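The structure's right below; bear with me while I get my questions together.
Heads up, one of the protein chains got dropped from this complex, but the rest are sitting where they should.
Chain naming follows the written order as A, B and C, and within any one chain the residues start at number 1.
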C-alpha cells in the first residue's frame, strides 16, 4: 500500500493503541457466537475457517511488526508462520489454502492464547517512540484485520449455509414491518445524471488508503447516469420470471458456461419452498423481501441482469465520481455490525444514501487492474493488492458486513466474476 | 448377516444389556481424548469425523430397533436420519459421504445428548420380553459399533497425521527395550506347512457372525505353506533399498499406475528424516523399529512385496485353514485398546501367536466375493456386506485397533486395493 | 504365456508361414473399409485408433522376433518402438495410451509400408531352421494379433457410435426374417444341470493357450445349473420396464455409484426413438430385435440383471465345466468375421450351440485372478496377462467379432466391471 505516497501524518501512539484494542476485540466478538466446531470447518477452497482468520490476522502483526521491529521478540510458535501465512511468497512456504479445514490443531483455545500473547507484545510495542513506518504498518494491519472481519462473516455464512440444518449465526427477530420514524425503502428509480468530461479518481492524500487506490489520476468520461439505488430482490424475481437464467443471449460466454455447469437458477442462498422463496441469512432463514437489495449474485449474473434491463454496469470511474459527491472521499462506512444484519437482512426501508456503502458491494464493468503509474509497496506487504490485478472484476461501495469506517469512495474491492459468496449486488448505469 | 442361518440361541436380555452398556461406553472412551475440533475434521472422502461415528452408531440402534420395534418411540431429531445414514439405500436419502466434514452442527455436545437419549431408550427396550430377532439385531448393532470403534481410530490417525504439527492421539512413553518376562519378537521365519486337500471354510454355527462368513463350504486346496509371522518393517526397508518402488515388473499394472500417480515411496505414515525413518503413530512420532510388523501398506504394495520376496499372498481359504488351528473358530481377539498401541506401536517382541489377530489386518490374494450359496440378510441390514462384493480385496485376522473379542478365524474384512489408511500388513505364502 | 508349460510341439515352418500370412492379411481386410480419418480417431482412453492396432501388432513381431532373433535386422523406424509399445514396461518408455488419437503421423500409408516391411522380413525369418521357442513366440504374436482384430472392431464401433451421423462400418442389409433351413432362435429356457463335485479347469496340454489358462487344476463345485442360452434383448427390456435401472437394491454399491454418475438407462448403443428402440451396430442403425442376445452391458448391469431374475452369474469354473462338454477344449470358435455381424446383428435364430462362443462374451461372477500355481512367462511377454489380475472380472466364451478358431472353453477374457464397449452379455446360473 502506498502509505509512502505522500505527506501522511502517521497516527499517534495513544490513538493507535486504542484503535488496536478496539479492532482486535471486535474480531473476537464476531467469533464469540461460534462453537469450536463452527470455527474449524471450511466448505470450499475460497472459504477459511473462523479460527484461521483469527490466527492469520494475529500472524500479520507478529510477522511484519514484532518479528521484524521488536528486538528480542520470540514467536509464539514457530509452526504458525507456516500455518497462518495466507499468500505472501516473500515470507516463505505455507499451508495450502484448500486444506485449512483439515487442521483440528491448533484449536480455538490455543488460538485465543496466541491472540492474547501477540496483543500483549503489541501493547509494549505501540509506544510514543514507534517509528512512523511502523505506525503505518500497524494501520495497515488493522485495515487488514477489518477486511478479515468481513471475510469471517462471509465465510461463516457459507459454512452454516452448507449445513442442511440451516443454522443461524445469530438468531434475531426481524421486524415485520416498518417502525415509526424509519426511512422509507429505496424503491424509487431516479437516475443521477453526469455530463462526462475529465474527472479525477483515486487519491494521493494523507489519509490511510490501500496502494491500489493510487495514484490519483484523471479520466475522461462520456455522459452517463447511475441509478440512485440498488437492484432489488423483487426486480431480480422479474428477471427470473422472464427466463433470465435460460437465455444465453443475455450472458457473457464464460458466464453462460458457468451457469450451465453450476445450474444456477437464482442468487445464492435462495431456496424455493412451497411457501415461496426463502433466503438463508446470518440471522436464519427468512421469507424473501422484494424491496431489499439483491445480494449474492456473481458478476456474470449482474452483467446479464443489466443487459436484460437495457442498461449496463457502471465503470469504476463513473461509480467513484458519483459516489464521491455523496459519501466524501474518506471514512464513511458500512452498517454497525453489532446489528448483525446482512444484505438480505437489511431493513427493506434502507435509504438510498445508506446503500452507497452499507448494503452490498456493487459489481462494476471494470476489470480490476493497476491505475496508471501504480507501484506496489516495498517488501512483502507489496503482495497485498497488486498481484491480483488480472482476471477479477472491481466492486465498489461496501456491505452491511463491512466494518464501520473501513470503506470510502475510492475503495476498490475485487473478486472473480463467478464469486457469489461475498455480499455482492449491483447498481445500474446507462449511457447518455 | 445370516443370524437366521441356523439354530442360533439369541443372547439373554441381561447379558445383552450389560454388553450394550460396555460397548457403548467404550466408544465414548475412545472419543474422550479428542477435542471438538478433532472430532469435526474429515481429511479425505474415506475418513469420517469422530462425531459422525458416534452419531451414526447411535442412529443404527434408533433406526433398526427403536423406530421399528419400540411402540411410541419418537426420534430424537428428524434430521438425523438424513445426516447419519451411511449407505443404506433402503432407508432413504442421505448426506454425501465426502461432505461429512463440512458439518459443524450438530456439535459434539448435541451428539453426546443424542447418545444419552438413545441409550436410555434402549435400556427400556432390552427387556426379557425382547423378541429373538430383535436380540440378534442388537447383537449386530454392537458388532457394527465395534467396527466403527476401529474406524474411528483409523480415521483420527489420518486426521492427526495430515496435520503438520503431527499431534498424538494419546501421548504415551514407549518402552525402549524388552521388559523382563516378555516374549521375544516374532522374527524367525518358520513356514507352517499344509498338505492341501478338501477343507471347510466359513461357518453355519450358532455363534454371532456376519452374513459374508456364510455358508460354511468345502474348498479344495493344493499344498502350500504360510509364514508363521508377519512381514516386518526391517524387511520392508530391504524391499525399498532393492528398488521395490521403482521396478514395474514387481507390480500389478493398476498398482504401478497408482504408485506413479501417488508417488508412494514407503508405507503410509513413514517419513525419512535426517535421523532416519520416523513413523507417525497414535502415540506420536517414533523412530522406526525394524522388528515390528509393517503396517499401512496397500494391497498393491503387499502384492509387489510378496513377488519380490519370491512368494505370494495367501488365499482366504489358506489363511483361514491355518489360522483356525491356532485361534479357534470364534471369539479370539485383538489387543486391549486401552493400551492404545497401533501396528507400529506394538511391542517389537509381540509373539507370533498374537500376530494372527492382534497386530495388523493381513491382505489376501482373494478378491472379496460371495461364498457359494451366499444370501444377504433380509431388509435394510442386508446392505451390510453383500453389496460391496466387487473390486475389493479380502483381509484376514485383526489389528491392534480391533476391539477385543470382535474378530475370529472366519472373519472377513475388505478394502479397495489402494487403501492404506487401515491398519493393514501382510503374511507370506508359498506353493508346495 | 505358458507355451513352455508342457510337451507342446511347435508348429512347423510351412504351417506357420501360411498361418502368418492369413492372420496378417485378415487384419488388413478389417481395416480396408475405413478411411484414413476413421483410422486416426480415439474416442476414449480405452479405445485405440485402427492405425495404431495395425502398427502395434506389427511392432510385436518386430520387437520380440526380428530385433531379438534375426541377426542384422534393422528396425523400420526407431521411433516406432516408443509409439507402438502398448504396455510392456520391460521394453522401455512408451507413448501415453490416452494420447494415441493425437498422432496424425505416421499416417495410414506409412503404417501400411511398415506392415509390408515387417511381413517381408518375417517371411525370411520363418524357415525350417526356426528355433522352437521362436515358433511359439510367433504363435503368440498371431494370437495377439487376433485379439487386436477383435479390439479393432470394438474400438471402431465406439468411434463410429460417438459420431452423431451414426455411420456404419459396413452397411449391409439384414435379413428381415428367418431364411429357410436356418435354425430357430435360442429363446427356450432350458437349464443345464450339473451335480457339482471335483472338476478340472484350465489346461496343461500341447495346444497353444495363454499363460492365464495354466495350470490345469481341480476345483470343488456345488450343484448348479446354467441356462442353455444367453439373456436376450427382450428380457432386458422387461428388466428396464420393471425399474431395473432405478432400484439400488439390485446393484452392487460400486455399480450403483457408476450408474448414477453415468446416467445409464439401457445397454450401450441403444437409443429410444419415436419408433421404439434403435440399436447402433457395425452394419448401421437397426430396430432392436427382442430375440437377440443382449450386448454391451457392463458387469454391474449383468450382475443386477441376474439378481433381478432371481439367479446369479456363473463362476468361471462352472462355465468352463459345462461348456467343455459342448465345445471341446480347443479350437472351436466365433463366427466368420466376413459376415461382419455383431452381437446385435446376429441372426435372431442363432442356435444355442452357436451362443457358447460366437455371440457375445459372457460375464462371470469370478474376479479375474491367477490360477493356483500360476507363473507368468519369462521375459517381456510375461506382462501379457498376469499383471492385470486384480480389479477386473473374467468373461468366457467368445463373440461374433472374435476371429474364427481363436477362442476355446478354457479361454479367459477380462475387463473392468464398468466396461461396456466390448461385445459382452450374460448367461444365467442358479444354485441347486
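Just so we're on the same page, a contact is a pair of C-beta atoms (placed from the backbone, for glycine too) under 8 Å apart; a residue touches a chain by one contact, two chains touch by 3 or more.
Everything numeric in this text was worked out from a predicted model, so none of it was measured.
Shown chains touched by the missing chain in the whole complex: A, C.
From the options A:98, A:164, A:276 or A:372, the residue with contact to the chain not on display is A:372. Within the set A:74, A:129 or A:253, the residue that contacts the chain not displayed is A:253.
As for the chain not pictured, it touches subunit A at residues 87, 89-90, 198, 217-220, 222, 248-249, 251-256, 299-300, 303, 365-367, 369-370, 372-373, 383, 387-391, 393, 417, 431. Although one chain is not displayed, its contacts with subunit C can still be listed: residues 35-41, 43, 51, 79, 82-83, 95, 99, 101-108, 159-160, 162-165, 167.
Assume only the chains that are shown with their structure count from here on.
In terms of the stated touch criterion, subunit A and subunit B have no partners in common. The most distant chain from subunit B is A, comparing centres defined as mean Cα coordinates. Subunit A and subunit B, compared by their mean Cα positions, are separated by 47 Å. Our note on geometry: subunit B versus subunit C, Cα centroid distance of 38 Å, whole angstroms. In subunit C, no residue touches two or more other chains.
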